[in-house]
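One protein chain omitted, others in place.
Letters A, B and C mark the chains as written, and numbering starts fresh at 1 in each.
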Amino acid sequence: MGQVTVRVQEAPFDLAAESAALAAGRTDIGGLASFVGLCRADDGLAALVLEHYPGMTERAIARIAAEACARWPLSGCTVIHRVGRLAPGAPIVLVLTASTHRAAALESCAFLIDWLKTGAPFWKREEFAGGRDRWVEAKSADDAAAARWSAPPPDGGT
Amino acid sequence: MGQVTVRVQEAPFDLAAESAALAAGRTDIGGLASFVGLCRADDGLAALVLEHYPGMTERAIARIAAEACARWPLSGCTVIHRVGRLAPGAPIVLVLTASTHRAAALESCAFLIDWLKTGAPFWKREEFAGGRDRWVEAKSADDAAAARWSAPPPDGGT
Amino acid sequence: MRVLYFAWVRQKVGIAEEEVAPPPEVADVAGLMAWLSRQSPGHAAAFANAGQIRAAVNQDFAAPDQPVGPADEVAFFPPVTGG
Partner (left out) sequence: MRVLYFAWVRQKVGIAEEEVAPPPEVADVAGLMAWLSRQSPGHAAAFANAGQIRAAVNQDFAAPDQPVGPADEVAFFPPVTGG
């Protein structure tokens, strides 16, 4: 199984440093795929506040990452998810996958972000100017995106 | 159409700087997908030498990028392809796509790298220890990967 | 039994976690939800629409018929929205 790094943190992450760490000292990696999710300023959003379930979050992500390593021949993968208050434009989540072949890197990257959306215990609350706020509702489109990876999820996650 | 950046260069590229440039000043980007192709040290490779067709290369990549912008609602995309002599482990190509939605970013990134493999005039020569060298042969798997984007290629590229 | 609440479930219940000792007939996740909903108006509001609530037992997602016991950590929360 590849090198798996999972972190939940308030601090920003460094895409270049994480890529370098994943590829360090190796000459068998043909492709590095990454996805960075960013906070959009939809509807006049002032901030996004991310809450999670400490302990379960890391378990859930590690299980999803292990599933990715089982499905694709990965040299490694890195998942970093931020929590706390994030401003519009701020990066929220990083998924980084490395493999000998590009298709494995690209597909596992898409798999990981699809499953993170539906299988890890994070909740987003949107704060707007003037003090109004609301919890983001789960999207059926996200369930559909996760479900397209046909086989059942790593856990019984909905 | 999104902001398109295409470069062919000998120098390395900076993934973090290119990501920042694509997202600079925007709060409407929800996802940034990237793919970095790296030089593998298969079979004792000493160096990879990349040749291209100056003029046609930039035209071909710009056309593929325009096709990606036509197929997906992209905020922008960046394609940087290196040429010259590259050591094992060195990055060869960067594809970076930005969109409001993650699926558009991820799919267009895969589309662009698949088409770069088959639709842009680059040729790779492998140099081995002891002076032996050989031209890399085109892979039918690459043609199949490009062909899965069902519609015809941006150009009449094979 | 330790019970945790997250997101708007936590806001409605009014607390983030509590120790509870339900009677022995509370044997699974669904039974625990029904019992908790009778503990306060906040609990009642949080669990008013059971279809909007997800659960975890010992930090794994759990279905309504999953057994729960005194030594378990059980969490209730809305469908997740990370990524």
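Couple of notes before you dig in:
Here is the rule we go by: a contact is a pair of C-beta atoms (placed from the backbone, for glycine too) under 8 Å apart; a residue touches a chain by one contact, two chains touch by 3 or more.
Predicted model only: the values in this text are computed from it and were never measured.
Listed by label, the shown chains that the missing chain touches in the whole complex are B.
Checked against the hidden chain, the listed residues B:G37, B:G76 or B:P91 yield one contact partner: B:G37. Contact with the chain that does not appear here is found for just one residue of B:R26, B:R71, B:H101 or B:K124, B:K124. Taking the whole complex into account, chain B touches the unshown chain at residues 37, 50-53, 55-56, 59-60, 81, 92-93, 113, 116-125, 135-138, 142, 155-158.
In this text, only the chains that are shown with their structure count from here on.
The chain with its CA mean position farthest from that of chain C is B. One finds 49 Å separating the Cα centroids of chain B and chain C.
Residue positions 102 of chain B each touch two or more of the other chains.
Each of residues 83 in chain C touches at least two other chains.
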